[in-house]
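A single structure is presented below for examination.
Excluded from the complex is one protein chain; the other protein chains are retained at their positions.
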Amino acid sequence: MSALGLVGGLLQAVLVVGGAPLLLGMMRQVRARLEGRAGPGIAQPWRDLRKQLRKETITPRGTSEMFRVAPVLMVAMTLVVAVVVPFVGTASALPAVADLIVVVALLAHGSVAIALAGLDTGTAFGGMGASREVTILALVEPTALVAIFALSVRVGSTSLPEIVGSTLDDPARVVSPASLLAAVALAMVIIAETGRLPVDNPSTHLELTMVHEAMVLEYAGPRLALVELGTAMRLTVYLGLLANLFVPWGVATEPGVPALLVGAVAFAVKVGALGAALACAEVFLAKLRLFRVPELLAGSFLLAVLAVTAAYVLG
Amino acid sequence: MNVTGVALVAALVAGFGGGVAGLVVPRTVRPVVVGACVAAAGALATLAGVAAMAGVAWSAALPWLLPLTGVELAVDPLGGVFLAVTGAVAVAAGVYGIGYARGGLDGRAVQAALPVFVASLLLVPAAGSIGTLLVCWELMALASLLLVLAEHGKRAEVASAGRWYAVMTHLGFVAILVGLLVLAGATGDGSFAAVREQARAPETAGLVFVCCLVGFGSKAGVLPLHAWLPRAHPEAPSHVSALMSAAMVNLGVYGILRVGFDLLGGGAPWWWLAVLVLGAASAVYGILQAAVGSDLKRLLGYSTTENMGLVLVGVGAGGMFAASGDAVLAALALTAALLHVVAHAAFKTLLFLAAGSVLHGTGLRDLDAMGGLRPVMPFTTVAFGLGALTASALPPGAAFVSEWVLLQALVHGAGSGTVVASSIVLPVAVGAVALTAGLAVATFVKAFGVGFLARPRSAAAAEAHESPPTMLAGMALAGLACVGLAVLPTVVLPAVAGVAGGVTGSGPAVTGAVTIQLTGVSGTMSPLLLVAALAVATALVAAVVSRRSARRARLWDCGGGPMSARMEYTATSFAEPLQRVFDNVLAPDQDVDVTHYEESRYLVRAVAYRRTLRDRVEHRLYEPVLAAVRGWGRAGRRLADGSVHRYLTYGFATLCGLLVLMVVTR
Amino acid sequence: MVHAIQLLNLAAGALLLTAVLVLWRRELPVIVRVFAVQGVALAALVAALAREEGSAELAAVAVGCLVLRGAVLPWLLRRALAGAGEVQRETRPVINVATSLLAAAALTLLALAVSRPLVDLAPTPASRAVPFAIAVVLIGFLVLVTRRHAVSQLVGFLLMDNGITAVGFLTTSGIGLVVEIGVALDVLLVVLVLQVLTGRMREAFGDTDLDELRELHD
Partner (left out) sequence: MIGLWRKIRRTGRVAEPAPPAPEAGPAAPALSGSVQIRHVDAGSCNGCEVEIGSAFGPVHDAERYGARLVASPRHADALIVTGPVTRNMAEPLRRTYEAVPRPRVVVAVGDCARNCGVFAGAYGVVGPVSEIVPVDAEVAGCPPRPEAIVAALRGLTGR
């Protein structure tokens, strides 16, 4: 636990919590502009959250504690990830938790909490969303871990600070086929886990096509605000992870206000750029049929295997 | 006689004494006495196991006890791990059994068999010679068979499950017998110490290992010899299911470790490659069947196959690393395997006990008919939820820690051994472990979410009642073990790592009190800090969200409604997407019958959907074999039609044939 | 020098990636476009080799590769596609796409295993990429086996050819200009013949699904 890690961790928590809705707003704004709209502005998700936090809480009859605690758990798990992953500085606030496998599993646990809440309502939509969510989660897992394997083979560790540090020391590795293939595979994992197109349509209103939305149809007021904040934070954290695993430039290596500032700005810029790219790509994509999603995930698994192969073959 | 010996002997006395007590004490106090004996035997055995792990070895030879071989006991650290695990499971099962037995399980045979079964479970890892091991193994098989058949009067499936179990466990026994007799053949007394000293040809060693892998593997429920497991485990009374699934299957792993590493002293890489591949296949296949199944106890049985598969992945990887001379990594992989044995024992005990509690309170095993148990069975719901969290290998959980160590071993193994091993086997193993973890999440979200949350889908579920205190106490013990292993695995890790290091001949691969620190390779993880961070974050988030009172409202049913239980997602519908994705592997039989009104074929009167999921391995592998056996039987019947003349003719013909043969060969 | 090796690695990676994409996508025009990209990747690979060895002959071969595999063959394929009628998609491959992707993963690992002795023979940066080229050959074969549409089969054949060419260059660092020209001409001829055949098939059956050919024996 170092000074850089602690300060960086706190800074990251603030950045992720404060920036996640802005990222979502920015992505919606990009999309709106590409569709010829004016768009509500990037602060709109924050306005939504502010309003929802002031509204009344509703507990549907027949739901248990699971329904009530799931949003809190999801946000808490994402928050832990946001603090420990080396986004701003190379050191982590809790190096013993900043392990790539732990982080990915924690984020998955967040979705599991929401899936259980969806089942807890006992509505058809909640069950449907939960079923789809965990199906996708189960199929994503092999890709995620094999891609992690490809990344950590060359570093000899799954510890995030070490991976980021080693990429900083040897930037040329980023353009190796192993690293590029792993990046593409992880990007697909992220798209599937955060429910973006073409796996899930985040702005759908049709229950039958929903995955994530279907699970949270019963939430209202502050709990809904938590769910939405959590979803935005997950997206931010995942994009930040992708950015820092492959382009860790700008990350602070020693404590100090200027270095941390540069690190924070670099993090914001990288995540913003990735988010904008994702939003642009989404304009061109249609949602896949649910039973085409395994095909996409099989493809991403293949890419992850190729990344491993490339790591062995080409070094 | 040291502490290990005293505790073990006391445990055995308690076990066999419990067996006698089960026969003689009156029915009213029988479950209490027997349960107390089982729990005492378990506690003492745990003490013995812990002492043995700490290095207090003990051995004894009692040549007078059995004819031919005598009995030799020897407890070393490796046996100690399994003693401790078995003992701990027995404590929870014994306490639980006091309340559970009141439901018609307090007959003499069952109550006497239970402590004997526990004693035999303790004897197997304590056996010090091949003869003793074989005798104890057979005792264990017979006692467990009796217990599986305990409820044969209530359900017809029990008899069929018992048949499967009896046949397969004895075929496995034959395989072990052949392997170990070949091994013991060269030495005089067959004690482990003598076998270890013996030099033997690689071919002989390979034969022994394959025989033992088949025999012990079938006990561990490894593919394709798993067919008995998801039949027999669910049909047994639930605390016996827990003992079988959490303690008995481990002894299959123990056998493989004992023979492969200890008696044969390592071996060729292909042995361990076979173990790893079988383990990976069992893990994926087992959890896939669990993910699409809807019988709660059968699902848990398949999950046992999965977890034993994961353990064997660790064992296989450890063997491969050891064969390529990397003792540190081998110790790491074995540590992962042993830790997973411990974690699995904890959560599988808890899950089977909770499933038994549901069975006790509702009479249901079918997830499709459950639901809404949270208000009526709060304690059981929490217990099952805790077990499900652990079983799905999500952080923070005991199984997550062991899978993390396993993945570390696989990742760091990339640089060791031959290229084919490291570049092909390890990534595939990682993929298999990951798919297993993902499907385990789906399985246990289904089991917990559909079975316990939501609203009741049958009258039995709605009218459920919580179980008696002794059953709750049994679950609480197992639950405490789960929580303890999740938060502080570092309490048991050094001991387990020491044992693994002793097996591979290196130091412990894992150290650390708060943070798990791998030695020799880089990797740290701290479950305690993770739990602390999660707790702080949860408190923070919960504090930020204002605690205004919530309005209770009816469920959003799209304005229609009221929604009936028939509109809920069931376990079958929950698993349907997965079943469709793995259609090629599972090959389900599906039927959709649509009946129309007479007036028009556009008006649907009813839709009937039927799905049967057969275990494909069973279907493809066992049924042809069974058909062939049946064919021989028919041929045999034709030969043996009851005519005495015919039998005399056979004898005469054989005699003449032999005489001719002698003439020709001389 | 470092840059040439990096380019070589990237080109080898792109070669494999494009092969995978051919297996993945269903739309035939996209498949043809991906195939053109693969031609460019192969040319880049040869160019990287040329740069590393400073060989003018190889540079000429690279240009030839670019023209033939990056432009001429895709153009011919597009023409074949235009003549292939309405069906512009591989509608129902023999095994489903997800399974064939997993099969491709297995084939890649197999290629890695079998090419190890080859690499150990002469462990140069070029020969280390051989497993990728062999994987391309195997994936090409898989396309040939599992796809029904004549044009995608043609692409499968050409994938194999690209893979074999890459193996040739990577193991021997150039098989000589003359041989390459000869092979190129052969391939061109095969494509032309197959294109004529597809045209005929379409005239005869109104489709280019090769499974229809099964009925010829009657």
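Each chain carries a letter (A, B and C) given by its place in the written order, and its residues are counted from 1.
By definition in this document, contacts are C-beta pairs under 8 Å (C-beta built on N, C-alpha and C of every residue); 3 or more make two chains touch, one makes a residue touch a chain.
On a predicted model such as this, the values are computed, not experimentally measured, just so you know.
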Where the missing chain makes contact, among the chains that are shown: A, B
Residue in contact with the excluded chain [from A:120, A:218 or A:295]: A:218
Absent-chain contact - pick from B:26, B:560 or B:636: B:560
Residue numbers in chain B that touch the chain omitted from display: 551, 553-554, 556-561
Footprint left on chain A by the chain that the document does not show: 32-41, 44, 47-48, 50-51, 54-58, 204-207, 210, 213, 217-221, 224, 283-284
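Keep in mind that, in the parts below, only the chains that are shown with their structure count from here on.
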Between B-C and A-B, the pair joined by more C-beta contacts: A-B
Junction residues of chain A - those touching two or more other chains: 294, 301, 305, 309, 312
Residues within chain B bordering two or more other chains: 419, 423, 427
Footprint of chain A on chain C - complex, ascending: 2, 6, 9-10, 12-14, 16-17, 20, 24, 96-99, 101-102, 104-105, 108-109, 112, 119, 128-129, 131-132, 135
Complex contacts: residues of chain C adjacent to chain B: 99, 109, 112-113, 116
Chain A-facing residues of chain B, complex: 291, 371-372, 374-375, 392-395, 400, 404, 407-408, 410-412, 414-415, 419, 422-423, 426-427, 430-435, 437-439, 441-442, 445-446, 448-450, 453-455, 514-516, 521-526, 529-530, 533-534, 537-538, 540-542, 545-546, 548-557, 563, 567-569, 573-578, 580-581
